[in-house]
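Note that one protein chain is taken out, while the other chains of the complex remain in position.
Lettered A and B in written order, each chain numbered from 1.
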Amino acid sequence: MNIFRLHYRLERKTIGFLLAIVGVASIGGAVEIAPLFTIHQTVEDAPDMRVYTPLEIAGRNIYLREGCYACHSQMIRTLRDEVERYGPYSLAVESKYDHPMLWGSKRTGPDLARMGNKYSDEWHVAHMTDPRAVVPASVMPPYAYLGRATARIDDLGLHLKALRTVGVPYTDEMIANATADAYGQAAPDTPFAEGVTKRYGEATNVRSFDGKVGDPTELDALIAYLQILGKLTDAAHRPVAAAGE
Amino acid sequence: MENDLTVWLSKSFGLFYLIAMSIGIVAYAYWPSNKKQFDDAAQSILGNEDRPWR
Partner (left out) sequence: MIAQLTKSERQLALVILLAITICGLAMGIAGRDDPLGVHGAIVILAGLAGIFGVIYAYYEPEPSEARLALYYDDPSKVGIILAMGWVLIGLFIGDWVAWQLVFPNLTFDAGWSSFGRIRPAHTSAVIFGFGGNALIATSFYVLQRTSRARLPDQLSPWFVLLGYNLFCIIAATGYLMGVTQSKEYAEPEWYADIWLVVVWVAYFIIYLRTLVRRKEPHIYVSNWYYMAFILVVAILHIVNNLAVPVSWGHAKSYSAFSGVQDAMTQWWYGHNAVAFFLTSGFLGMMYYYMPIRAGRPIFSYRLSIISFWGITFMYMWAGSHHLHYTALPQWVQTLGMTFSIMLLVPSWASAGNALLTLNGAWHKVRDDATLRFMMVAAVFYGLSTFEGSFMAIRSVNSLSHYTDWTVGHVHAGALGWVAMITFGSIYASVPWLWKRERMYSDRLVEWHFWLALSGTLVYVFAMWNSGIIQGLMWRTYTESGTLAYSFVDSVAAMRPYYIARAIGGLMFLSGAVIGCVNIWMTIRAAHQPADERLADRPVPRPAGVPAFQPGE
């Protein structure tokens, strides 16, 4: 086929048509999404907001890995019954360090956005090991194997670094000490524990979450994460947590 | 860019764009000289063709 004719036809119909599809289709997304990137001007301020500790990041990654988000949301809507059931409705700022967000789309289990400090660590250990031993009607899967597996913490520095690349303000010091801090957070009586509160704030939970000494287990990490949910900032508790439209 | 401005643009522009689009598409679909092309196209798949044209 003649190369010029080919080009002619390619240009006139097919390509024009393809461009039309791309043009027509991409506008909707652009118009809705683009303004969200200027949103920091209107979103709530939360100067007290802290980042996740390395152990909490490890726990969060287990939450992702196990697909907890398939059954649990982390987004309390501005509806009266939700606020009364779960606590103050979620603010945008609360998930600003969540890469990716875990707002969820299905509540086979309850919302977890304000799970921090709702239950004791022991409750969580028992519940994660065998949900039906704690809540007989539960349909949550048993996660006993998390208590048997040692959490991988040796590479957490790389994780924090990647998170810094996408915009979470981790300092060099945090990145350098990530593994030690992860260990220290679950081992309160060791010299490593001190650095955790120094770097992440006095309010950080430093304790053995699964009640066992030694290297942190995956259960340690997961519970450390669950106990911080909704606790990174107080912002949601500050405005009148009035519900409804 | 200001958030208010982008938001305003999004809200207003979307509407105009939608209306212009709809008019354009309907005009194209019902343009008299296009009728034959469309009718032929609708019939074309029913033809009993078993091999590519060469």
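To be clear about the criterion, a contact is a pair of C-beta atoms (placed from the backbone, for glycine too) under 8 Å apart; a residue touches a chain by one contact, two chains touch by 3 or more.
Just so we're clear, the structure is a prediction, and the values are computed from it rather than from any experiment.
Colleague: Any idea which chains on screen the missing one touches?
Modeller: Taken over the complete structure, the missing chain's partners among displayed chains are A, B.
Colleague: So which of A:I27, A:A126 or A:I175 would be touching the chain we can't see?
Modeller: A:I27
Colleague: Going by the touch rule given at the top, which residues of subunit A touch the chain that is not shown?
Modeller: Touching the chain left out of view, subunit A contributes residues 1, 6, 9-10, 13-14, 17-18, 21-22, 24-29, 31-33, 35-37, 39, 42-43, 61, 64-71, 73, 75, 77-79, 81-82, 84-85, 89-110, 131-132, 135, 137-145, 155, 158-159, 162-163, 165-168.
Colleague: Just the residue numbers, please: which parts of subunit B touch the chain that's not shown?
Modeller: 7, 10-11, 14, 18, 21-22, 25-26, 28-30, 37-54
Quick note on the criterion: only the chains that are shown with their structure count from here on.
Colleague: Let me have the rounded angstrom distance from the C-alpha centre of subunit A over to the C-alpha centre of subunit B, please.
Modeller: Each chain reduced to its C-alpha mean, subunit A and subunit B end up 42 Å apart.
Colleague: Subunit B touches which residues of subunit A in the complex?
Modeller: Residues 24, 27-28, 31-32, 34-35, 38-39, 41-42 of subunit A touch subunit B in their complex.
Colleague: Mind listing the subunit B positions that touch subunit A in their complex?
Modeller: Its residues touching subunit A are 1-3, 6-7, 9-10, 13-14, 17, 21.
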